[in-house]
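Can you keep this structure in mind? I'll have questions shortly.
With one protein chain withheld, the remaining protein chains of the complex are depicted in position.
In order of appearance the chains are A and B, and numbering begins at 1 in each one.
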Amino acid sequence: MARVVINAPKSAKRGEVIEIKTLAGHAMETGFRRTQTGELIARDIITQLVCTYNGVEVFRAELHPAMAANPLIAFTTVATESGTLEFKWTGDNGYAVTQSAPITVV
Amino acid sequence: MTSRRQFLALACGALAAGQAAAQLDPNIQARRAAALESAVRKVTGGKPVRAGKVKLEVPPLVDNGNTVPLSVSVDSPMTSADHVKAIHVFTEKNPQPYVVSAFLGPRAGRASITTRARIADTGKVMAIAQLSDGSFWSDTVSVVVTLSACLEDGLI
Partner (left out) sequence: MLSAGEIPLAERRSGYEFMSRETRAMQDDEATGPALFSLFDGEALWNRKAGQAGVACASCHGSMKGVAVRYPKVESGRAVNLEQQINVCRTARQNAPPWAYESRELLALTAYVARESRGMPIGIEWNGATAPFLAAGREAFNRRQGQLNLSCAQCHDDNWGRRLAGSVIPQAHPTGYPIYRLEWEALGSLQRRLRNCLTGIRAETPPYGASALVDLELFLMWRANGMRLETPAVRP
C-alpha cells in the first residue's frame, strides 16, 4: 500500500512563502545492488514528484536512484489563493500516488 | 560457488557486491568522471558554470552514505524577471551521477530544496542552478563517506 505524508500549513497570508515537506514510503531500489548469488536486483524507484496549486504546476522534482529510501522532498511555494495543493508521485512499475492538501489564504 | 572475481570483490570490503565487481574496472574513475561531465553538459548545454549564488549544505563527514541530508538554496529574488528555473544535484563517485533535479519558478518564493541522498563514496557533491537569464551557477562540497561499523553480512 503506497503511503505518503504531506506537511503543509492549512492556512497562510496572501504572498507568504510557505514550506512544504513531503515524505513517500518507498524502498527506492537502485538497480545497482546484487543478491548473494550475484543477480542484479531490478531498479524500482519513484521518478517524479509534481505539485500543482489549483491546477498550476508550482514544483517538480525528478528523482534518481541516488535518492535515499523513503524520499523526503521539501520545497517552498507562495501562498497565492485559497484552494488545493495536489501532489502526484510517479515511478517505476506503475507506481502512482496522488494526495491533496487544502489551503486557506487570507 | 563464489568465483575468484567475486571473492576478491567481496574481500575488498567494498559496498554492494555489484559495485565491487564494477570497482575492479581500472577505468572506473575515468568512466564516472566522464559520466558526470556528460550529465552536467546535458543540463547546461555546454554553457559555462560559475561558482557562486548557490549554497549546498551537506555534512562533510556523513554518518552513513545511505541517507545523507542535503539542502540547496540559491540567492535569487525569485521574481518573474529574475528567478531560478532549476536546481540539479550531482555526485562524483556514485554509479550514476544524477541525484535530483528540481524545477522551480517565480511561484516558489524562495529557491530552496531539502532532501536525503545516497552517496556511495568519498568525493564531491555538486549543485548547479539554472537561472532565468540562462546562466548557470554552482556550489561543490567534498564529502567523506565511510563504511558503517558492524554490518549484517559477513564479508566472506
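A few points about this structure:
By our rule, a residue touches a chain if its C-beta (ideal position, glycine included) is under 8 Å from a C-beta of that chain, and two chains touch if they have at least 3 such contacts.
In this text, all values refer to a predicted model and were calculated from it rather than measured experimentally.
One chain is not depicted; across the entire complex it touches A, B. Of the candidate positions B:44, B:66 or B:135, contact with the unshown chain belongs to B:66. Against the chain not shown here, chain A presents residues 3, 5, 7, 21-23, 25, 27, 68-70, 72, 74. By the touch rule set out above, chain B reaches the unshown chain at residues 59, 61-64, 66-69, 116, 144, 146-154.
The working rule: only the chains that are shown with their structure count from here on.
Residues 17-18, 21, 30, 32-34, 36, 38, 40, 53, 56, 58-69, 71-78, 80 of chain A touch chain B in their complex. Those residues of chain B whose C-beta lies close enough to touch chain A in the complex are 6, 16-19, 21, 66-68, 91, 94-96, 98-105, 107-110, 112-119, 153.
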